[in-house]
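Shown below is the structure under consideration.
All protein chains but one are shown in place.
Labels A, B and C are assigned to the chains in the order they are written; within every chain, residues are numbered from 1.
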Amino acid sequence: MNNIATLLALTSLFLLGSSRLSLAINMVAFQGFLIGILPLVSGHGFTLEVLILAATGIIMKSIALPHMLRKALEKSGTKREVEPYISFGASILSGILLLFVSGWIVSRLTQDEGIVSSSLIAGFFLLFTGLFTIITRKKALTQALGFLVLENGVYTAGLSLGSEFSFMVELGILLDVFVGIFLMGIMLFHIDNEFDHIDTDRFDALSDLELPDLELLNGNVLNLDQELDEEEGAE
Amino acid sequence: MSTLWLIILFPILTGIVTLFTDSHKIRKILLIVCSVLHIVFTAFICLGSITPTTESWFCTDALSKIFLSLTSLLYFGASLYALTYLKPDEEGEHVSDFHDLSFLRNKNAVFMGCMQFFLSAMTLSVLSAHFGLQWIGVEATTLASTPLIYHHRNKKSLEAAWKYLIICSVGIALALMGVFFLAMAVPTQVEFFTPRGLSKFAGYLRTDWLQVAFIFILVGYGTKVGFAPMHTWLPDAHSEAPSPASALLSGALLNCALLAILRVYQVCAEVPAVQALALQLFILFGLVSMAISGIFIMHQADYKRMLAYSSVEHMGIMIFAFGLGKAATAAALFHAICHSLVKSSLFMLAGNILSAYQTKKVEKIHGLLRTMPITSVLWLAGFLAITGTPPFGTFMSEFSILKVAVESRNYLFGALYLLFLVLVFVGMLTIFSTMALGKKMPVNSEGQPIGYKDPELRKDGTVYEHPLQYITPIVFLAAALFLGCYIPEPVLQIINEASAILGGKAL
Amino acid sequence: MNITSIIFIIVSFLAAPILPGLINKTKALFGGRQGPRVLQLYYDIFKLARKTPTYSKTASALTRIAPVAIAVSTLAALTLVPSFFNNSAIHFTGDIILMAYLLGLGRFFMVTAALDRGSAFEGMGASREVLYSALAEPSFFAGLLIMIHETASLELSEIFSKLSLNFWQENPAILFLILCSWFVILLVENARIPIDDPNTHLELTMIHEVMILDYGAKDLALIEYASALKLWIYSALIVGMVINGEIITSLTMQIAIFTLGMAIVAFVIGTIESITARIKLVFIPKFIVGSGALAIIALILKVAGN
Partner (left out) sequence: MDLFLSAVVAIFVGGIIALFTGKWRGVSNFFGAFSCFLGTIFALKPIYDVLIANKTLEAITIALPICSASVSLDKISAFFALPIVILGFISAYFAAVTVNPRNEQHPGAYWFFYNLLIAGMLSLVASSNAVLFIMSWEIMSVAAYFLIAHRVEMNTARNAAWQFLVASHIGTTGIFFLFAILASAAGGFQFETFHSSALAEGSAAVIFFLALFGFGVKVGFFPLHIWMPDSYTFAESHVSAVLSGAMSKMGFYGLIRVLTFLPVHAELWGWVLLFGGLITGIYALVIALVKLDLKKVISYSSMENAGIILMAIGTGILANRWNQPLIAFTAFSGALLHIFNHALCKGLLFLCAGSVYFATGTRRQEQMGGIGKSMPVTATAFGIASIAISGLPPFNNFISEFLIFMSGLKAASLSTPKSLLLSAAVLLGLGLIGGLAAALFTRSFGLVFLGTPRTNRRLNTKNIKSDVNFTLIILSAAIIAASIFAPMLISPFAGVVSEIVKPLGITYDPAYIATISAPVKTISLFSLAVILITCIAVFIKSKFLDKNQRSDAPTWDCGFLKGTPRIQYTSSSFSEPANEVFVSVNRLHIRGEKIKELFPAKSSFHTEATDSAEKHLFIPAFNIINKFLIMFRGFQHGKLHLYIFYIAVTLLALLIWKVVY
């Protein structure tokens, strides 16, 4: 369990440091695989349900979704994430910082129990890495990857806490995540079609920076004297 | 299998059928049939004829009933409205074209199908008692509504949909984390992972975990509800979505997410320390949301975005009220009802204006009272209703909330609350009076307007308004007006019951 | 209403036009001229009263009504003036306010009538008149306020009669200041030099005279008479304020002293008119406000004295 947690953390760090998108997809796929086998090693026994869940998880997260993302990547013709908001080196450093933060939070949270769960740290770390990726990267594809990592983090944390729900709910959650990322994949295609790029930093047509030109909003609305003429004209 | 599954599953079925139907007419019929069926089911649930068999998945308490009937009602209104709003299929739009994964080709089929999925998801999230199931429902609403937002298939709607999907997914993922923590807060394995199930362990809940869980869930679902500063997707999505979808998003979806938070609060209320934290955060998020929305409603250039911000504001009002507790809880629930009715009508009316003028810019629209008499009168009435002007129901709730704030000696909060309400009022008044009043459009010799995009004017200088375009707003606004003058006994009873569930007093 | 007040009204009614004559006589005295007769105004009024009026084409009914209204309101004000240090014909709590405002009513008609003919000059006079009288009003009330405070009485005749000799002896400064400010008001309200020069020939500098440029005949007679009456009222107020009527017991003595007082007021006005020049129009508001300031200084002195 600890080993898997360490591996998860390492893949995340790797993700932060790599500029090549195909590599990043592979990393995430590997992460999906690791998370898929996590329930098997967490010592809950090998019931049929656990096996099905693990299999579904692996198929979805490490095969289907990465495949789709790869297709999207091919179609868009992009290879690298260029000029992220925070450079790759700094990202790795921040990643390490985030790792410490996760450790700190987890240690504070579990101080009553006196145990520090490494997989919980990994969960938090994945969550933060996912957020960090979405925040600092520009390509829509990377953001989708970031979301996947975040989702992995949540899942890992959930497993490490041992808070398991019934089979159906777990399956439902998996399905939801899958559909979500699937949708993102579809939209990646659309983005590529519409914009000829998948850079989300150029997604800023929708903002409130523009001010309306309304007569009622300039201070002169208080002074209506000069408008006498208009009214007389209308009569 | 509980019969409750039926109400969740049949919209999915009709939705799938819709998705693969080529005839626009049949799709329309399916849409309406689905909504009517849903209303019938809802009526049975509200009357208590359908109840969950076990406690583990669903509950149909007063809270669920309120939000379910709101959802059902708004959905009915929105589908009626969608009948006229959706233009007939364009040439070459076939359903079964799966070419290069670029999603289904037929916009209308996707839209109507997803509406029904959306309904199902919302129903699931409202009815579910199990926190995991509820999470699935809320996430499903996001997934089902993304295609709705992308309906127009242009750059802006794509951008809006992408932002919506990413932000809400992130938020809801955080909420899932919170749900896991919630499970940790219970020392032993629980039989029912539901509010009632957890409440049985009231004395044994672990404060730390519960607090963390609550924060994660509040931030997570709060993103979906649209609390500032997580509301950023909301104006984009609401303004780009087609109006029936905006009406549903604003009137129904936000409520569903709010309900999810309230369900968690039900558990938190069992532990005083966590309850104090929760109430504090409620008030904080409420005031921040109101302030932010006020700022953006002032100087707003786009009337649909203005309505979206107004939703942020009203969610803020409600959560603020929940934070105050006591009678304000009931007031907030009442407010939720009135807000849903009014806001969805306003979005529909905005749709009318948009389809006539083809612009969402406030500054380009003047003298609506001349060109679209019915829409603009309703538009003004909606303005009064949404800003809490008596005798609309919103006034009653807003005033009772203020009274509770003062009663509990939160003078500062009360004053801020009023200040933000004024800010919103002024901003909205500016926009509504610019649009409805003022000079009529200059027209050329043929009576067609000059310098504007091109509403097709008829001889008398007005735009044709289809009855379906305004019948729902009329009914909804009338209902909001009626509720402001008199609350029928069953409604009052159910509100008070729901308020009691949340530890509040009667209205 | 007693016999004294009836005598007073009759006397005032008849004798009012003497005052301008006296003033003119004084001025002539200072100028070393013989000057017009003291009764000149009577002659003028009688002469005018015999003539038939001519009106401007622009004039409306108001021009015809105004002289009557002015005369009536001034006469009405007269009934409220203390008669020879005794009660006025009609006296009640706060009568002085009615008196002040009745004179204001006369002014209203004077001003609007001036605007009635559409003459630039008359409008000019009107615009000055309304401002100066508006500014004079507060200082009038300021003086009144001190006297009310001293006498604790709200009727004009009572106020004057209660202003005891003591007050004169103890607070000569205060009373003097009030006197000064009221005297300025007298000058302002009656269009005397240094505010206004009734004898000037340059319409641009006139105030009162320019407003009645268009009047002639009976109307002018009425207005001239009302003006004289107004001067009489103000003079009577000043006399009543300065001279303590309580100590003079017999009516004849009262009448004699009152007459003497009025003559002195006329003489003082004449003297002022002789030795000062008309001040520049832009300084008039300051002059009036300054006189108000005197009254307010008196008020402060009074409060400090308490």
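Note that a contact is a pair of C-beta atoms (placed from the backbone, for glycine too) under 8 Å apart; a residue touches a chain by one contact, two chains touch by 3 or more.
Everything numeric here is computed off the predicted structure, so don't read it as measured data.
K.L.:
So there's a chain missing from this view; which of the remaining chains does it actually touch?
P.N.:
It touches the following shown chains in the full complex: A, B, C.
K.L.:
Given that one chain is not shown, which residue among B:2, B:56, B:359 or B:433 touches it?
P.N.:
Touching the chain that is not displayed is residue B:433.
K.L.:
Could you please point out the chain C residues that touch the chain left off the display?
P.N.:
Residues in contact with the chain left out: 52-62, 64-65, 68-69, 71-73, 76, 90, 92-95, 97-98, 101-102, 104-105, 107-108, 111-112, 114-124, 126-128, 130-131, 133-138, 140-142, 144-145, 148-149, 151-154, 203, 213-214, 218, 281-282, 285, 296, 299, 302-303, 306.
K.L.:
With the missing chain put back, which residues of chain A would touch it? List them for me.
P.N.:
Against the left-out chain, chain A lists 85, 104-105, 108-109, 131, 134-138, 143, 200-201, 203-209, 211, 215-217, 219-228, 230-232, 234-235.
K.L.:
If the hidden chain were put back, which residues of chain B would touch it?
P.N.:
162-163, 166-167, 170-171, 174, 208, 211-212, 215-216, 218-219, 223, 229-230, 232-233, 235, 277, 281, 292, 295-296, 298-299, 331, 334, 367, 369-370, 384, 389-391, 393, 395-396, 399-400, 402-403, 405-407, 414-415, 418-419, 421-422, 425-426, 429-430, 433-434, 436-440, 483-487, 492, 507
One rule holds for everything that comes next: only the chains that are shown with their structure count from here on.
K.L.:
Take the average of all CA coordinates in chain A, do the same for chain B, and state the distance between these two points in whole angstrom.
P.N.:
25
K.L.:
Taking each chain's centre as the mean position of its Cα atoms, how many Å separate chain B from chain C?
P.N.:
Here the centre of chain C sits 78 Å away from the centre of chain B.
K.L.:
Which stretch or stretches of chain A touch chain B in the complex?
P.N.:
Result: residues 71, 109, 112, 127, 130-131, 134, 140, 143-144, 147, 150-151, 153-154, 157-158, 161, 163, 165-166, 169-170, 172-173, 176-177, 179-180, 183-184, 186-187, 189-191, 193-195, 200, 203, 205-206, 208, 210-217 of chain A touch chain B.
K.L.:
For the complex, give me every residue of chain B touching chain A.
P.N.:
By the definition above, chain B touches chain A via 100-103, 130, 132-133, 135-136, 139-140, 142-143, 146-147, 150, 153-156, 158-163, 165-166, 169-170, 173-174, 176-177, 180-184, 193, 206, 208-209, 212, 235-236, 239-240, 296, 298-301, 305, 361-363, 430-431, 433-434.
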